[in-house]
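For this depiction, one protein chain was excluded, whereas all remaining protein chains were kept in their positions.
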Amino acid sequence: MTKKHMGQKLKNRLSNGFIYAILIVVSVIWLFPFFCLVCESFRCESSHQVGYILPRQWGFDNYINLFTKTAFLTWYKNTFIIAVFVSVIQTLMVLTMSYTLSRLRFKGRKGLMNIMLVLGMFPGFITMIVLYKILSGMGLTGANSVPGLILVYTASSAMGYYVSKGFFDTVSRSLDEAARIDGATRFQVLTKIIMPLSKPIIIYTILTAFMGPWGDFMFAKYIAHNTTSGMNVAVGLQNLISTPSSLTANYTMFCAGGVLVAVPITILFMSLQRYYVEGVTGGAVKG
Amino acid sequence: MARVKLTNVKKIYDNKVVAVQDFNLDIADKEFVVFVGPSGCGKSTTLRMVAGLEEISEGTIEIDDVVVNDLQPKDRDISMVFQNYALYPHLTVFENIAFPLRLRKVPQEEVFEKVAEAAEILGITEYLNRKPRALSGGQRQRVAIGRAMVRHPKVFLMDEPLSNLDAKLRNQMRAEIILLRKRIDTTFIYVTHDQTEAMTLGDRIVIMKDGYIMQVGTPDEVFDHPDNLFVAEFIGAPKMNTFKADLVFEDGEYYVKAFGAKILVDGEKGEQLKKQQTKPQEIILGVRPEHIVLAKENEGIKCTVRVNEMMGSEIHLHTVTDDETNLIVRVPTIGLTQKQRNDLQAGHVFNITFQGKVMHLFDVETENNLLK
Partner (left out) sequence: MTEYKGKHMNLFKDLSDLDYLRLNKLQALIYDLFKAIRAIPKWFLNIFVSVVKYIRKFFTYIKEEFVDIYTTFIYGDWKTRISFFVMGFGSIARGQVLRGLLFLIFEVVFIVYMCFGGLHWLSKFRTLGDTYATTVYDPDLDTYVRVDGDDSFKIMLYSLLTIIFIISFIWTWRINVRQNRIMEDILKSGKKIRTPKEDMQSLLDDQFHKTLLAVPLTGIMAFTVFPIIFMILVAFTNYDAAHDGYSNLFTWVGMTNFNALFSMNVGSDNLSFAFGEILSWTLIWAFFATFTNYFLGMFVAIMINKKGIKLKKLWRGILVLTSAVPQFVSLLYISKMFANNGLANGLLMELGFIKDISQLIRFWGVTDIARAMVIIVNVWIGIPYAMLICTGILMNIPKDLYESSQIDGASVFQQYTRITLPYMLFVTGPYLLTSFIGNINNFNVIYLLTGGGPGNPALLTSGGGAGDTDLLITWLFNLTTGAESKYYLAAVIGIMIFVVVSSISVVVYNIMPSTRNEEDYS
């Protein structure tokens, strides 16, 4: 009996050890590129790609060059402004849409949801051809890409209501009913009951909306249309290394740019990770 | 003053399902009315129409002679207690109870007074600063009641308020609601699926089935004079025994023949049958388990015990007659010797009978009570 018990324990310990081994390998693989990225960003002896990781000469040259020789600051500013506006507007759009679809019952609700489902099956990019023409007619492309991109990102953002609707659906409807009997209008139900209860999903929505513009490439590239001053960081940094010759000249500078973008976003993200996890695990499946 | 009057109220859902059929009821001021019935009978829907949470498809609902069909819930001066309490999780108990007052912009001083008073009555003063999730089910239900009573509504609606509580707590809360009702003294509409709650709480009981009202009456009326087979079987526990029998008329008296026995319908019921000149026919006979008594050997109806349920103060015997009809018999233990108790085990055969005055006679076709 005891022998068997010991065997069980040993087996368990072995399998746990095995799992730890895998997890460590996985962690190394996942962190390795970032480790390399950071190292290469501090490399001073050469600006092209090399076959080793640790720089032979450490320094801030790449960072300094990034600000003095390229329009990195402009790109950064552009992206930040876009991200702030998008996170505010998109959050409002998404939350009103999902609240309405989750809580209010009105004629055409199902139809509206079906139409949005169908619209979502078109690749978003095909709208760009005509939108680009219209926006450029309004002077919102090229150097003025920032307001143009804000419009493009936010205007139809309400179509991404699924996750937060999934969350709202889990808030018991009898709370609405109780509040309405207690004397609240629907507007008061929203502000006094639903909003305070929805803090996780609101933060999740703000966070994802804020992070979206930092990673977008497709729309930003099309709208900026090779105008340096209208690019966001993604397009600008990609532009730095888009040709073989520029890659040789700017590679380490690109790494430095990558670090400058990744670090604040990662810190923000990790500090709000709890809400992100809650949103993904809660809303995504139900959505 | 709050009289609630429902006239020809109907609820038809979008998918053409009729949830409530032609509901007529006049609820007097300060009356306690209970809607009772099995799930899906339309009782909650009716209540929610009174509350304004469901649209009224047809008919009118009046509160104090004002048609409220198009009024929002907040304008009807009603309050409601929900089955799952519906407490606002992000607010403290105090703020939960104060919520309706805050929406009405009642001055802080008065809010405090009223909440404190309600909390005092319900005995939840010490929890005022907690969040609902830190409370037990019974305490939550008290908070919900407090929130409903704090603004002294005209009509107090309760939708299965005790269903989520365990049996012991339910009995306790039931008693408290009776006391509470004396204090608040307003019109109550109470929905439940539990006939005990209905019987103990209601001034009048509305028994519903499939959207129709089966009977409206005081607890005594629905127990003693069920209008139809459904009410007869629904009210009372264990449920009434019902079986086919024959009503015969011999020598100027009505008799019921069942299982070979012939029982005189005497007293009021016999008189009534005579007055109505009911014609002899096949009937459904209903006899409550507690009205069945032991008969002498070779008399009455022979039954075999299948299951013996010892409840303490009484024994419920699930028996079967010779023609395979199930009968439940309720035997008080107080008059039985230990030997008699021991005898009443499965397989035991004994004879039973019942008196004519306790019988309920129903039409086979319509299932309505033969006595009008």
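For clarity, chains are labelled A and B in written order, and residue numbers in each chain start from 1.
Methods note: a contact is a pair of C-beta atoms (placed from the backbone, for glycine too) under 8 Å apart; a residue touches a chain by one contact, two chains touch by 3 or more.
These figures come from a predicted structure and were not determined experimentally.
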Visible contact partners (per top-of-document touch definition) of the missing chain: A
Contact residue for the chain not shown (choose from A:Asn65, A:Ser156 or A:Ser229): A:Ser156
Interface with the undisplayed chain - residues on chain A: 12, 16, 19-20, 22-23, 26-27, 29-31, 33-34, 36-37, 48-53, 93, 96-97, 99-100, 102, 104, 106, 109, 116, 118-119, 121-131, 133-134, 151-152, 154-159, 166, 169-173, 185-187, 211, 214-215, 217-218, 221-222, 233-234, 237-238, 241, 247, 251, 254-255, 258, 261-262, 265-266, 269-270, 273, 276-277, 280-282, 284-287
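Here is the rule we use: only the chains that are shown with their structure count from here on.
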Chain A and chain B: spacing of chain centres that average the CA atoms, whole Å: 57
Partner chain A, residues of chain B touching it in the complex: 51-53, 72-74, 78-80, 82-84, 86, 88-90, 99-100, 103-104, 147
Chain B-touching residues of chain A, taken from the complex the two chains share: 172, 174-175, 177-185, 188, 192-193, 196-197
